[in-house]
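Complex shown without one protein chain; remaining protein chains in place.
Letters are used for the chains, namely A, B and C, taken in the order the chains are written, and counting of residues starts over at 1 for each.
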Amino acid sequence: MISRLNVGLVGLGRMGRVYVANLAQLVPNARLVAVADAKPELAEEIAQEYGVPKSYGNHHDLLDDKNVTAVIIVTPTSQHATIVTDAAKLGKAIFCEKPLSTSLQEAEQVLQAVEATKVFFQAAFQRRFDAAYVAAREKVEAGEIGTPVLLQSTSRDPYRPPLEFCDPKVSGGLIADMGIHDFDVARMFMGDVDVVHAIGGALAYPEMKPIGDIDNAVVDMVFESGALGVVQLSRNAVFGYDIRGEIWGTRGSIQIGYFRETPILVMTKQGITHDVVPYFMQRFERAYLAQIQDFVDNVLNDRPPSVTCADGMAAMRISAAATTSLQEHLPVKVARA
Amino acid sequence: MISRLNVGLVGLGRMGRVYVANLAQLVPNARLVAVADAKPELAEEIAQEYGVPKSYGNHHDLLDDKNVTAVIIVTPTSQHATIVTDAAKLGKAIFCEKPLSTSLQEAEQVLQAVEATKVFFQAAFQRRFDAAYVAAREKVEAGEIGTPVLLQSTSRDPYRPPLEFCDPKVSGGLIADMGIHDFDVARMFMGDVDVVHAIGGALAYPEMKPIGDIDNAVVDMVFESGALGVVQLSRNAVFGYDIRGEIWGTRGSIQIGYFRETPILVMTKQGITHDVVPYFMQRFERAYLAQIQDFVDNVLNDRPPSVTCADGMAAMRISAAATTSLQEHLPVKVARA
Amino acid sequence: MISRLNVGLVGLGRMGRVYVANLAQLVPNARLVAVADAKPELAEEIAQEYGVPKSYGNHHDLLDDKNVTAVIIVTPTSQHATIVTDAAKLGKAIFCEKPLSTSLQEAEQVLQAVEATKVFFQAAFQRRFDAAYVAAREKVEAGEIGTPVLLQSTSRDPYRPPLEFCDPKVSGGLIADMGIHDFDVARMFMGDVDVVHAIGGALAYPEMKPIGDIDNAVVDMVFESGALGVVQLSRNAVFGYDIRGEIWGTRGSIQIGYFRETPILVMTKQGITHDVVPYFMQRFERAYLAQIQDFVDNVLNDRPPSVTCADGMAAMRISAAATTSLQEHLPVKVARA
Partner (left out) sequence: MISRLNVGLVGLGRMGRVYVANLAQLVPNARLVAVADAKPELAEEIAQEYGVPKSYGNHHDLLDDKNVTAVIIVTPTSQHATIVTDAAKLGKAIFCEKPLSTSLQEAEQVLQAVEATKVFFQAAFQRRFDAAYVAAREKVEAGEIGTPVLLQSTSRDPYRPPLEFCDPKVSGGLIADMGIHDFDVARMFMGDVDVVHAIGGALAYPEMKPIGDIDNAVVDMVFESGALGVVQLSRNAVFGYDIRGEIWGTRGSIQIGYFRETPILVMTKQGITHDVVPYFMQRFERAYLAQIQDFVDNVLNDRPPSVTCADGMAAMRISAAATTSLQEHLPVKVARA
């Protein structure tokens, strides 16, 4: 029999339940032994549905459960710092959804807690586990396109979030909330960022303006190597979910992404039409599974985390600098580790 | 807790193990309670690996296991008839890989056994569970392309089978072995076939000629409705696996299929290149899972089989007529039920 | 100054005027010195519009014009034989639109007249001059896909012709009228055809049935080499014009054609849509020009015709055999030269 990792999960919102379904059914070497949520009855219901032995109404009880070797944190971002710190003290292996925290300062505390305790900590950036990004990275590392000189990373949602989630004090604003994935992609292919400049506006949804958030942004980046980068973010790809990347090298280029979900074309007098990737759970369904599988494998096999707490911190520093640039209308240096 | 179907599986070859992995890990409402193979030690090893309670060295013992409510048959085709007949007598729900049998005559006996016992029997045609074929069928049934008047279905393997599997006495020959999927697709979209005409040859692999098999074939079909059909089969799509379909109607057309696996493009001085779908397990990984999930759901919910034994029989009749046409160089009527 | 070929053109229908515009404006080394049409006032009007020195009301006067070195025949097919024979006697270089004639017998007479007089004669098959077919041919001849073993050639019109043109006595029927291009493509890539089998029906436009024509056909072919071929013909590609080809070889495959005209995608909530090639003048605009330029260059430089009268004859023999197969429901041998 294969050895299995005993996992506890905190936070049973929409994403939390995706993790539960993956861990309970699709990760053979994980055993989901406990779930926790601020709503204890929800935790109990889900524990029943998936045959999870224990359910708790807060993270303390779950962390105290001796059967819990590793903890998956999918709570609202505001609780990440506390739970990570508590778990680190208890020596639990940690997987934490992005971003580390709502503030750069608090994120620094998380990083210090992780580094001080030398606990196993893996940050969540599911694009690193998507087949296209993985293949692109292999090709870049194999030198197929020479030295990369320019990266473009694009994320476009099909609609804006409900207005109550748009408050930048909660979400961090478009650049922090959405761009953090692109900033991590940028670092993965090109290394650290030196300077950023951001422009943006509430252009498609004027009702976001009084709340203080924007729906479109362009961030340009100069990497420490001198190479160039562009991140484009938008909430109005009304046709579907648009995640793309381009890496341009001295000997070739790689284009990542496509618009199509189902491989059929419908051809009528109105033209030729195909469907689209509706949203991120369709686009990244397999990547989310591969990511949590990777975490379980790493812990079981004493391998280092594939994405470190420092990686999560670095992406936050870029997004913080870009947000400042947007407000001050000037290029901004990214803070160094 | 959800109710679960207790399943036994016979036949642990390559495809059998795909079914085992799906049933043991990815079908939440199935419980794989027994596996059987002519090699008992293989059965035992796989039972251990996947935590299956029982393993057997023949199908009789597995069928006699009171815990086995449903049986999945993934043995060599030559054993299908016996196992289906035995299972039907015991009233087990049956899922049987295609084709029903190696001979039309024996397949008729299977059909009679199934119909006489009124046992639940679901035939295996995984393309019916592929997202693209499902979407195409929905659109055709919704009238989006008007009345279908012509269907093309294409299957091209990247290489020929090992020569020992090419003997038509074993495999049935290219048209029976490979075309049966396309004949089922044809019936799904266009109804029954009236007349077929086939041409073919050992054109890419001359070493197949002495064995009596061919590596390329074209089968044209006139449906009972008067509509037209073309099936193309080949073993020399050397770049990868090529499964496509076209349905042409009075008000539009649907194109099914694509060549690309990973959504990246590599652009160098040599041109623009993308990868391809390597073979059927990559192309139909999800369809195989959806198919066996569908079987389990149908049995648990007392729903009729999605693909009947008569469907399996009908596809065999088309392939038998096409094989005769190939040999006699004449159009051949398809036998009626 | 470059040397120029003095050209006369007979037949000022829609296609005739395309040739006039090309010859008068876009072929620098042609001088259009005369046009003729059964309607003399039309000939005069067009001569004035394009600055052509002479206009005539019949082909005799045009052929008698001493300034006419080469004649372009774009009349209704029924007049081809007479005009070609007359022009051959006078030693004019001849370019004749397809097909050679409405009957195989009369076409044989044309071929004999051309061969007896050894006059320069170039048959019209514009696909041979289309960039995609040219590139495919170069790649096949360079061995990039190994030995070709199967060819598919498809022609689909967006609508049926007016019913008065559907009478097979006039048009030759779908297979002769439309398929002749595909039969020529087949010979270009695969050599001569041994046996054909055709199926078809008036499936999309039942009003064609009483007239005796069909709107969809599938023709399978066995080449003399043993290789296989499929031609698909249809009048109901309602979205646009669909001209495609596939050549499958022992080491690779080439796909010819695409659906898109203008390189833009429109992405809205209704999906992702692009436009289509509307009809053959958009698809083959450049090929028609390249073809007539090639004729002029060949005559001026004493080069042999790129497409011979025998090529035109061979395509007609395939289409005649396919038409017989359609009527007799049997495979039919193609007549040999």
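Basically, a residue touches a chain if its C-beta (ideal position, glycine included) is under 8 Å from a C-beta of that chain, and two chains touch if they have at least 3 such contacts.
Since the model is a prediction, treat every value here as computed from it, not as a measurement.
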| item | value |
| --- | --- |
| Omitted-chain contact residue, chosen from A:Val18, A:Ala38, A:Val170 or A:Leu228 | A:Leu228 |
| Option touching the unshown chain, where C:Arg31, C:Lys139 or C:His329 are the choices | C:Lys139 |
| Given B:Arg31, B:Arg244 or B:Arg260, the one touching the chain that is not displayed | B:Arg260 |
| Among A:Met15, A:Ala131, A:Leu150 or A:Val170, residue touching the chain not depicted | A:Leu150 |
| Residue among B:Ala43, B:Ala93, B:Ala186 or B:Val238 touching the omitted chain | B:Val238 |
| Contact set of subunit B toward the excluded chain (per top definition) | 237-240, 259-260, 267-276 |
| Absent chain, residues of subunit C that touch it | 1-2, 25-26, 28, 48-49, 51, 131-132, 135-136, 139, 144-145, 251-258, 262-269, 275 |
| Where the unshown chain meets subunit A, residue by residue | 147, 149-150, 152, 156, 195, 197, 199-201, 203-204, 215-218, 220-222, 226-230, 232, 234, 236-239, 248-253, 329-331 |
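Keep this in mind: only the chains that are shown with their structure count from here on.
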| item | value |
| --- | --- |
| Distance-to-centre winner among chains (Cα means, whole assembly as reference) | B |
| Farthest chain relative to subunit B (centres taken as mean CA coordinates) | C |
| Inter-centroid spacing, subunit C versus subunit A (mean Cα positions, whole Å) | 58 |
| Distance between chain centroids, defined by C-alpha means - subunit B, subunit C (Å) | 42 |
| Overlap residues in subunit A, where contacts from two or more other chains coincide | 267-269, 275 |
